[in-house]
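Following: one structure in structure tokens, then a few remarks.
Presenting subunit A:
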Amino acid sequence: MTGQLPMLIVVIPLISAFLCPLIGLWRKDACYYWLILALSACAVGSIDTLVTVIYGGTIHYHLGGWAPPFGIEYVVDHLNGMMLVIISVISLAVAIYSKRSIEEELPEKVVYFYTAFLLQVTGFLGIVITGDLFNLYVFLEIASLAGYALIAIGEDGAPLASFRYIVMGTIGACFYLLGVGYIYVSTGSLNMADVHQILPQLYRSKVIITAVSFLLAGLAVKMALFPVHVWLPDAYTKAPSAASALIAPLMTKISLYVMIRLLFTVFKPSLSIELLPVADIMVWAGVIAILGGAIMALAQTDFKRMLCYIVVAEVGYIVGGVGLANATAMKGAILHILNDAVMTVGLFTVAGIVVYKTGRHDLSDCKDLFKKMPFTMAAFVVVALSIIGVPPTCGFFSKWYLIHGAVIAKHWAFLAALLLSSLISVILFFRIIEIGYAFRPSHGWHSGGGHAAAIDEAPLSMLIPTIAIAIAIILIGLYNQTILSNIIAPAVPVL
Partner candidate 1 sequence: MILPFDLILVLFVFICAIAAITVRDLLSAVVILGAYSFFMCLLWTQMAAVDVAFTEASVSAGIGTVLCIGAVSKTRRRSRD
Partner candidate 2 sequence: MEVTLLLEATENAFRILQRAREHAVGVLDTAVEFTAEETRYCDEKRCRALFTGAQRKKTQIHNFVGTSIILFAFWMLLSGKFDAFHLGLGAICCTLVAYLFHDLLFANVRVGDMRIVTARFIAYIPWLIEQIVLANIHVASLVLRPKMPIDPQIIEFKTKLETDISCVTLANSITLTPGTITIDIKDGVYYVHALSQKVADDLNAGEMEDRVAHIFMEADHLYVQDVLDAARIYQTLRV
Partner candidate 3 sequence: MTRASDDVIIKALARLLMPFIVAYALYVVMHGHHSPGGGFQGGVILAAGFVLLVVTHGLEQTRKRMSEKLAGVISSIGVFIYGGIGALCLILGGNYLDYGKLSKILLVTPAEARSLGILGVEIGVALAVMAVMYIIFFAIFTAGESPEDDGRAE
């Protein structure tokens, strides 16, 4: 049965999602426990798979028993083993966290919310684990559709944000499909490994060049790279807090993963880096994204919106790091995928708690929060320090590798952008902390004084995941050498 594990990681949440509405008919509150059960099983499975990969090498799994170019294949190597663990653990944390906030925000739609939640996680896992280009598209669509729904049920203005996301997301997905089509026309295969073998003879072909550009353009829309990020801030600001805590850290990271997978597994690095100016474009796109995201973040007065622009900037880090195309920067980029996923989920869970307690998410609402909810804000400070890049939090190490890589590649603009954005993060977070520590008596931010007094520490089911994420940030920082040598070093593609 252990040979079936890679399959079970995806199938367990999938089948649980089908059963979730049925359970909801029986008892509404059972859905939550069902969700937790399914995601825990999934997390255990993915951790086990990662361990197996570390000790035993890449796992291949043939669905339906058909050999690869004819059937669909699952491939788990170090890179997507790590992604699986990230997704399943983070979604488990968010699931635990979601109970109270969903009961508050969408009391009558709990059952279907959790079903969509499970489908979303399934989509993410399916994207990451598959070794087939078209299968990836299908799961991308599952994840996107669930995401549209989860975003659209948010507060006022969410449907419009979701609609824009639908339009942009469809363009992205269609470009991806088109790229796959071009690859299929010129190679006749859809399996990543097979395409990898056939492609080198075709690198001069215009078809492949177009395919690469369309694939990357589609993924750029999905990962919200700076000029095409317009859908992201609205969508994640207006979504229910549990949904944004799930989607914001994972969707962009998964698109980044797919990009790395395409550039270095489907195409050979020789194509991506030497034949085409992909790498240069990516570094400059990264620089623009970092600067644009950071500056836009500085201009926001809305807490959640500011976090969204931070996400945009972080995407720039990774894209730039991959574009630098040396082993050190690549290490930094992959480590940053891990770190950034954890940090972003930390930020959005804190934002969710603030929304849960105050009902709004302006920066001015953070007043006095340090006194009222010390634990939450302690977690927030840890996350903030990590984003700024203060050791021993994990953000420091990935930034260190990225900077190191930039120095090796002698790309000073990227280096400057990194440093500048760290500076801007300092300003951003100290502004919040300053607001939070203002010890003036709370007035003006809410008319009902009685309501203001009701703000206290968040409920345990929300607090525990948040604190756990903060601890995880420090732990990843402390054990970063172990993670690097065991998981990330083998995951870095051979250049």
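Candidate selection criterion: all candidates are chains of the complex that A comes from, given by their letters.
The definition used in the following text is that a residue touches a chain if its C-beta (ideal position, glycine included) is under 8 Å from a C-beta of that chain, and two chains touch if they have at least 3 such contacts; residues count from 1.
It should be emphasised that the depicted structure is a prediction, and the values quoted were computed from it without experimental measurement.
Picking from 1, 2 or 3, the partner of subunit A by touch in this complex is candidate 3. Taken in their complex, subunit A has these residues touching candidate 3: 4, 7, 11, 14-15, 18-19, 21-22, 25, 61-65, 156.
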